[in-house]
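Only a single protein chain was left out; the remaining protein chains are all shown in position.
Our next item is chain A:
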Amino acid sequence: MENQEKMNKEKLKSMEAIFEAKIANDEKIEPKDWMPEKYRKTHIRQISQHAHSEIVGMLPEGNWITRAPSLRRKVALLAKVQDEAGHGLYLYSACETLGISREEMYDQLHSGKAKYSSIFNYPTLTWADMGAIGWLVDGAAIINQVPLCNTSFGPYARAMVRVCKEESFHQRQGYEIMMTLCNGTQEQKDMAQDALNRWWWPSLMMFGPTDDESTHTEQSMKWKLKRKTNDELRQQFIDQTVPQADILGLTVPDLDLRFNNDTGHYDFGKIDWDEFWQVVKGHGRCNKERISARKNAWDNGKWVRDAAVAYAEKQSDKEEVKKAV
């Protein structure tokens, strides 16, 4: 018995060593490889949260499909929202390789156990919001996600390569919507400015709490779930986006924003972290609507999914009968 235990411990140690060596050598961890339980759990949490963000993220933009102002814009928006569904699909699939089903993940989303990006709890009130979301929200998402193309878990890294390509297309599309508005009438410019005013601060919050408030960072760095800290990424986003706002002729809604010649970066004002936590805890403008829209789609679709299963079973029964005869 003691021997058995000793052997198990040794085996575990050697598997841990193989795992650590792979991480150190920048090799990918694949679903069938041994991995520490904490690695598995952390990845399930992050990938499912990412998948949920894609799916919930379809709703604020889906809100403008029927009202898009031109056929060209309507087609582009439909295609964009469809891309997000596609991202959700391959992220859920990547997550399933870690031993959790899509149904379980949906349950966690619907019960509030799993989170999704808080940005999607803000309402889309005008057409300009379609521009601002593409430009700012997808822009922030890209900065968060590009490093994940090299993350240690193989299926996640491969999914992210594809996601990032499409996201950068979406961002250009969003910026182009803003540009068209800013080259338009005064009413259109006002619409664009109003959208920037509403989406700027929530976009900065997408990078998460400041470094001194953020948990998990060290472990995530080691597993290459993170390469830079929240504050570094946020600064990168601001430095990249402020000149783009200048080109549009729009004013970033931050009186403290100015370029710092000493640091080579923009200094910016204080983020309202009370608002951030309010939304994260479920009390944003649209938290309830977003979850209930997802839940309704799932609950109302149950009879459809049941029918598909029943039909497939009947077909395979028929096949069995045919074979037997």
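As a working rule, a contact is a pair of C-beta atoms (placed from the backbone, for glycine too) under 8 Å apart; a residue touches a chain by one contact, two chains touch by 3 or more; residues count from 1.
Everything that follows uses one rule, which is that contacts and distances are computed from a predicted model.
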Name under which UniProt lists the unshown chain, selected from "ATP-binding cassette subfamily B protein", "Phenylacetate-CoA oxygenase subunit PaaC", "Cell division protein FtsX" or "ABC transporter permease subunit": "Phenylacetate-CoA oxygenase subunit PaaC"
Contact partner of the left-out chain, one of A:A24, A:V304 or A:V325: A:V304
Chain not shown: contacting residue from A:V81, A:L109, A:M160 or A:V252: A:V81
Touch list for chain A against the chain that is not drawn: 55, 58-59, 62, 65-75, 78-79, 81-82, 85-86, 88-89, 92, 127, 177, 180-181, 183-185, 187-188, 293, 296-298, 300-312, 314
